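Omission of a single protein chain aside, the complex is shown with its protein chains in their original locations.
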Amino acid sequence: MEYIPLVKDPIGNLGQFILPAFIMGMSASGTTMRMTRTMMLEVLRQDYIRTAWAKGLNERTVVVRHALKNALIPVVTVIGLQMPILISGSVVLESIFALPGLGRLMIEAINQRDYTVISGINVVVASFILIVNLLVDLTYGFLDPRIHYK
Amino acid sequence: MAGNNHLIDVENLVMYFPVTAGVLRRKVADVKAVDDVSFFIKKGETLGLVGESGCGKTTTGRCILQLYKATAGKVLFEGKDLCTLHGENLRRARRNMQLIFQDPYASLNPRMTAGDIVGEPMVVHGLVKSGEYKEQVAQLLRMVELEPRMAVRYPHEFSGGQRQRLGIARALSVRPSFIVCDEPVSALDVSIQAQVISLLMRLREELHLTYLFIAHDLSVVRHISDRVVVMYLGKLMEIADSDELYANPVHPYTQALLSAVPIPDPEVDRQRKRILLTGDVPSPVNPPSGCHFHPRCQRTGDECREQEPELKLVGNEHWVACHRV
Amino acid sequence: MASASVATTYTVQEKKRPPFLVDLFLRLVREKPLGTVGGVVVIILFLTGVFADVLAPYGYNEIVLADRLSPPSARHILGADNLGRDLLSRIIYGARISMYVGLAGSAIDVAIATFIGLISGFFGGKTDITIQRFVDAWLCFPSLFIYLTVMAILGPGLIQVIMVLGVSSGIRSSRTVRSAVIGIKENVYLEAAKAIGAQNRRILTRHILPNVMAPIIIIFTIAMGGMILQESTLSFLGFGIPPPIPSWGGMLSGSGRTYMLQAPWMALWPGLALAIVVYGINMLGDAMRDLLDPRLRGGLGRYSGVKRKMPKQLSQA
Partner (left out) sequence: MRLIPYPPGVIVGGEVIFKGQDLLQISEEEMRHIRGNNIAMIFQEPTTSLNPVITVKVQLSESLALHRGLDKETAGQEAVKLLKLVGIPDAERRVEDYPYQFSGGMQQRIMIAMALSCNPELLIADEPTTSVDVTVQAQLLELINNLRTQFGTAVIIITHNLGLVARYVDRVNVMYAGRMVETGSTEVIYGQPKHPYTLGLMTSVPRLDLGRKRKLSVIEGLPPNLARLPTGCAFHPRCYLAIDRCSKERPELEEVGENHYSACFRSQDVKK
């Protein structure tokens, strides 16, 4: 299948990517959802939630203002950690949906024993993941005031 | 120096913990946990070591046992410097000095039975063969008022007080002459505290032990110690005989510390003079200049800010580090 | 107003506990029905793998051209593929491959994870920093890319697959072991061991290792499902186990995909087998995590004996 550029045909581009993207998102959402649930349960039994109740706050304020932000910190980490898994998944999905992406290129390069291309792809992917991890770290600092980057 | 009745001599002990930062773990500052501390412990006595959290009392205990390698200074055990020992020699020296921990939950390996916990030190020091210590363990358990049949149980099957007894039995198993008790009762229920304190006192008489008793609870220290050392921010403030110190505290910090502890008797307590300190204990990374106590002291003066006070003798074995005495 | 002050009671159990693994098994059956189902699936997989030769009605590469693409029937219960090979037999032999990969891969995983994790966590300091930077670098590459790259160099084959999967995920899992070791180092009983004069070797084997067994068992069970799935992915992409040896992933791709419309059972059965096995192993792994996580479990933490429900903790980094 040929790649349909976004500028040329936005609908066609969307049509090309929506299904694989949806599948990938779905597969990752399970882990994230479970992590969020676990963390919410964990946070809701902390002492400061008891303090919030003791102040007479209503349930919405307690859950949204006091609990959610604390619960999100590890969730963001998990989202970051899922990035390599998603990229791995893209290799399979690209070959199923016949999309001309990095994963397909990788497979082709391996079939042709083109080690230059293989290592090139690895470098690109690794730097992409590094950048994502950096972003996660920055979000972390934003969510949790106890963490500073100097 | 090392008089014949001194078991332990601590000389100019210094312990700094580096504070590191950044990817390269460069040292940016030091936590001055123990800063030039000297004292001695006589054979057969109990020396109390009191102070608030972060004053370096636990670190001092760990340094004496060589669990931390002191930054500088000497720890003499019967005149022999422990700080110079390494490897096998140090390991063998450990037979004579043991430690009782604060937390009876975390200090026992949850995967070992009570018998193995108590027996392990004997195996380590080659006193018995592995697996042949049943008799000795039974004897030790009886000594700490536990039943020998409990040896097959795991730590989680014991209550807090019983666990602390196991910790004591473990320390005693190699027949040490010196034991550091690091807050041995502060994690226990009030009604259990008395049981453990009484046990420790009885064992000391029966086995001729020497204790370094570290605690933040001044009443407990008062009850068990012959002499007491008061520490503040890594420095010695006052050393005196227990009765002398409590009846006649000289250092302003000691006075404030004692007055902050209420006596569980309203009639006695309401007659006492109270000294209220302001502020918190400063960070040991950046302690105040001169006398470390001067920012919270009511009798502070210029020399307190500028000069560190030396320990002065003010009575019979009563030493105080204060300019204003 | 009696807030939480009542909660600190513990029941001291009088009866003696059975050995660790027996106890674990009993608790699995008693407390985790779904995990037990998972365990049964795993046992079935192993039995099928071990007795494949007895169970399979045909050989895995027995070609009967007359039966090409035949649908499920009495002769071929699950149908036959494009070369006329019995699918049931191929699934059964595929279970053997899955078992090899799952067991051997997880074993290598756990061995490497334990080794790196123990050393890095126990010695700490410079050793730890150096090791962890290498692990960091390793984690920057998506695992599939690593597998594909190495397979490209080594060429396809069962041993290669097991080695690559095992080593690669072992390096990943070492993080979990390391953090468990560091968590245990917080416990004063290690200092106690040092204070009584125990040697490093003794501290590692008697005090640390038994206490990180829980995460190690969890890693093992969870890795097993991952291994089987990864092997399928590799075979699906054509870099795993070379034909004609039947691997579920390989059966799914290639001929399975080509004949998807004419003979849907060709892709259905291996896909179903894979889904059931991986689901079962994951259930078992989850149950293990619930039973073994020190923060949930009675006998390990200070909340000993207190029967109370606590939320599940994520024990894998």
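For this structure, a couple of remarks:
Labels for the chains are A, B and C, by order of writing; each one numbers its residues from 1.
Here is the rule we use: a contact is a pair of C-beta atoms (placed from the backbone, for glycine too) under 8 Å apart; a residue touches a chain by one contact, two chains touch by 3 or more.
These numbers were taken from a predicted model, which means no experiment stands behind them.
When the full complex is taken into account, the listed residue touching the unshown chain is A:N70, out of A:Q16, A:N70, A:S88 or A:N122.
Touching the missing chain, out of B:S159, B:S177, B:N248 or B:T300, is residue B:S159. Although one chain is not drawn, the whole complex shows that of B:C63, B:I197 or B:C304 it is B:I197 that touches it.
Taking the complete complex into account, residues 45-48, 50-58, 61, 65-66, 69-70, 143-146 of chain A touch the chain not shown. Although one chain is not shown, part of chain B still touches it, namely residues 52-53, 159, 161, 189-195, 197-198, 216-220, 222-226, 242-243, 246, 256-270, 274, 276-278, 280-281.
In the analysis below, only the chains that are shown with their structure count from here on.
Measuring from the averaged C-alpha position of chain A to that of chain B gives a distance of 50 Å.
Chain B and chain C have Cα centroids lying 47 Å from one another.
The mean-CA centres of chain A and chain C are about 24 angstrom from one another, to the nearest whole unit. Contact with two or more other chains is made by no residue of chain B.
Among the residues of chain C, none is found touching two or more other chains.
Those residues of chain B that touch chain C in the shared complex are 25, 65, 67, 91-92, 94-95, 98-99, 101-103, 105-112, 120-121, 124-125, 152-154, 156-159, 167, 170, 174.
Residues 10, 12-13, 16-17, 129, 186-189, 191-199, 202, 206-207, 210-211, 298-302, 304-305 of chain C are the ones touching chain B in the complex. Interface of chain C with chain A (complex): residues 139-145, 148-149, 151-152, 233, 236-239, 311-314, 317.
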